[in-house]
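Let me give you the structure first, and then I'll get to my questions.
For this view, one protein chain was removed and the others were kept in their places.
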Amino acid sequence: MKTTPENHQNFFYFFYKCSFILFCLLFLILWTEISFAATIKIGEINPLSGKLAKQGMEIHQGVEVAIAEANEAGGVGGKQLKLISRDDQSQPDVAISRAEELCGWEKVRALTGGYVDSLVGPIAAVAKKYRIPYVASASLQKELVQYENPYFFRVSRLQGFTEPLCGILTERFKTQRLAILHSATPGSTELARDLESCLKANGLEVKLIEKFRPGTPDFTPLIAKLAGMKIDVIVSGGFTPDHILMIRQLKENRVSPKAYIGPFGIAYENFMQTMGEDADYLYSTCAWNPGITEPGSDATSKCFVKKFRQMFKQQPNTTNMHGYTSAKALITAMQAVVNKGQTLTGDNIRLALTQLDLPMPMEHLVFDQNGDPLHYRHVVVQVQKGRLVVVYPPDRASGQPVFPMPSWEQRN
Amino acid sequence: MSFFASKNTKFRTKGLKFDSVGLVTGLVLLIMLPALVQSNNYILQVFTHALLLASLALAWNILGVSGSISLGHAAFFGAGAYCSAVLSLEYGLSCWLTIPLAGLLATGLGLIMDLICLRLRGAYFALATLAFVEIPRVITDNWDELTHGSLGLVGVPGLPSLSLGTWSVDFSSSITASYYFVFAYSLVLLGLVRFLFNSNLGLAFQAIREEEIAAEAVGIPANRYRLLALLLSAYFTGVSGACYAHLVRYIEPGLVYGLHFSAIPMIFAICGGRFTILGPAMAALIIYPLDQFVFHPLLPAGHEFLYGVVLIVTVLFLPAGFWGSLRKVS
Partner (left out) sequence: MWTTALVSGISLGSFYILIALGFALIFGVTRNFNLAHGELVVFAGYVSYWLWKVLAWPFVLTFPAAILATLFICLGLQRLFARLYEPQELNSIVLSFGMAILIQNTMLFWFSGDYRLIRIPTLSQGLRVPGFYLSYGQLTLLFLSLTVIAILYILMYRTYLGKALRATIQDKEAAAQAGINVAVMGTLAFCLGAILIGLAGPLYGCTHYLYPSTGHQVTLLAVTITIFAGVGRLGGIILAGWILGLAESFAVILCGASWREMVAAVLLLTLLAFKPRGILGKGEQ
């Protein structure tokens, strides 16, 4: 379209008018307050777009199940729960804005959700300002509980990964030719560090520690290095795509370690289906899976799976369970407050959370004085013939680990 | 000396009335915003970040107006963020000191970049800047003792406080205070950019941009001016990065060196008008809040789409950006 001065002007002024109207509408929307007096608002901030969209969505689904369950049972104190979800776009400044919106504008009673520590941290700071309790669904790093924040709680922590890993490496595998690979992200780096110091304290030497960028398109030189150093146990703190590539390239180059342990991203249905037989004999850690649940919580676990399948038509995984657990913690705490006849203020809910003692399929949920979950501990699993088998700790094991892993030549 | 004389009439608008009225109303609205929204933290938070992105876009545009498109400004942003964060967190220096120092570090990086990219033009330059980001990024990522490497920095101190005699204000104490801090910085930068573009230096930049060989023939040392543009741009990008670190208070290499902070100022500057003064700031102040307030709740999973569409529409139909085209009309 050839732009003549008249044309240009028309288009522009039209656009200008439209934006102005849009802005007015926007202010109007923001000024009107539709009050939901008869509901209890719970806020949730997850990455729903960007690289972490999948995981954020999974946490959101878990939270939705908990809320739906509670509402079907009559809500809390007779009032229905309303979940207000927001997306933090994997950007801290957006996370802060969303937290301000939920805490200051929507005035939620409590917050949950969250997937990455660099987003959970800023949200926790805003929650503290408004004195609203925040139960994070998937926070890991130590530093988040080192800053005095009585309003911050979380249902996961890194120790839950490193303790069982350290255990199986020192008690069962006992190798001195160990390599730890990790991704250049905060969580993965801290895992590598903590694992190394735990192993050193138990007399195991780590021959090689390497850091790679998430999304590296080629691991062959690294694999060549591992083969050259005759590494027999590889612990990789990478995520699903890194494992996919690494296993393929290990197979392609016929480099067969005795064990490959990937704490993040392996114990998922999607991974095992995508990889097929190549996923066999891989180790991972697992907080929960349908069939792998805390002793005594079979019924709750089955109930959750059933409800989840009813709502979302697919099998739930551990990320869903993290969302479910964090929301359940809040709901139970709120119920406790109502039962005592108190009002649902941030401080009362916070107090109830500190006194929480809630057996869940993923863990026996009790918070310590920093907000960390005391009993959060993964089990070590191995993929055997396409199914997850618990191999450590012995009191929860349902099978024996196949160690060493059969070499690639022997497998096909 | 005569470089800064205001002889350049090119950026002086023909529609002076439209421009000034628009600018003044915009400024008044921004100053009055906290009062207008009754210190609503959510709205102010979004606008604080919009202003920070506006300053980032203005800084990028200083280089843009001299004809070079940089795809690697995240190098300066991240370096500035880390410099200020590390100095204030580990060494306890006041932010009034660390923020300008961060800018200086970024300027140093800019000097290195210029030495490497001296003879590159156009697309080659853009792509070299894209590669350049890796250097400070990998160094920051691997220098564990200084920067905590991939773990990121947690608990970076907030914006500084200012005491003048008996009156003092802590800029990190409330969102409103942070808002005014970032607003003041953006305003200063805007004034500087306006002064620069209206001076002989601005004319020189335009000459280099439009016809470099002819400019050289007339005695304008293109390489030197390009260097100046790059250094200025790097300095303010570094300062913006430092402000970001003190606003958000949690940084990690993947975040501050990421493509997001290279692409966003470019998108705003191009959509707003690469050859105008106000264009980039206007685009930032319109598009970002629009995205956060309107598109975000409407399309939780697809609002990134918006940026792509805006970019395509602008480059195809409005090569001078929104503000540029608007001014052409008036």
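We call the chains A and B, going by the order they appear; numbering starts again at 1 in every chain.
The definition used in the following text is that contacts are C-beta pairs under 8 Å (C-beta built on N, C-alpha and C of every residue); 3 or more make two chains touch, one makes a residue touch a chain.
None of the values given here were measured: they were computed from a predicted structure.
Participant: Could you tell me which of the visible chains the hidden chain touches?
Facilitator: So, taking every chain into account, the missing one touches A, B.
Participant: Based on the whole complex, identify which of B:Leu23, B:Val37, B:Leu93 or B:Ala128 touches the chain you can't see.
Facilitator: B:Ala128
Participant: Among B:Leu30, B:Cys117 or B:Ala229, single out the residue that touches the unshown chain.
Facilitator: The missing chain is touched by B:Cys117.
Participant: I'm checking contacts with the chain that's been left out. Which of A:Glu72, A:Glu171, A:Glu205 or A:Glu252 qualifies?
Facilitator: Within the whole complex, the residue contacting the unshown chain is A:Glu252.
Participant: What does the interface between chain B and the hidden chain look like in terms of residue numbers?
Facilitator: Spelled out for chain B, the touching residues are 69, 71, 115-120, 122-124, 126-128, 130-135, 137-139, 141-142, 259, 263, 266, 270, 301-302, 304-305, 307-312, 315-316, 319.
Participant: Where does chain A touch the missing chain, residue by residue?
Facilitator: 51, 53-54, 57, 181, 184, 210-213, 215-218, 220-225, 227-228, 240-241, 244-245, 248-249, 251-254, 270-271, 274-276, 278, 412
Here is the rule we use: only the chains that are shown with their structure count from here on.
Participant: For chain A and chain B, let me know how many angstrom lie between their CA-based centres, rounded off.
Facilitator: 34
Participant: Residues of chain A touching chain B in their complex?
Facilitator: 1, 3, 5, 8-9, 12, 15-16, 19, 22, 26, 30, 48-50, 53, 85, 87, 91-94, 96-97, 100-101, 104-105, 118, 121-122, 125, 141, 143-144, 147, 184-186, 188-190, 211, 214
Participant: Okay, in this complex, where on chain B does chain A touch?
Facilitator: Against chain A, chain B makes touches at 37, 40-43, 45-46, 49, 141-142, 149-152, 154-155, 175, 244, 247-255, 260, 286, 290, 292-294, 296, 300-304, 317, 322, 325-326, 328-329.
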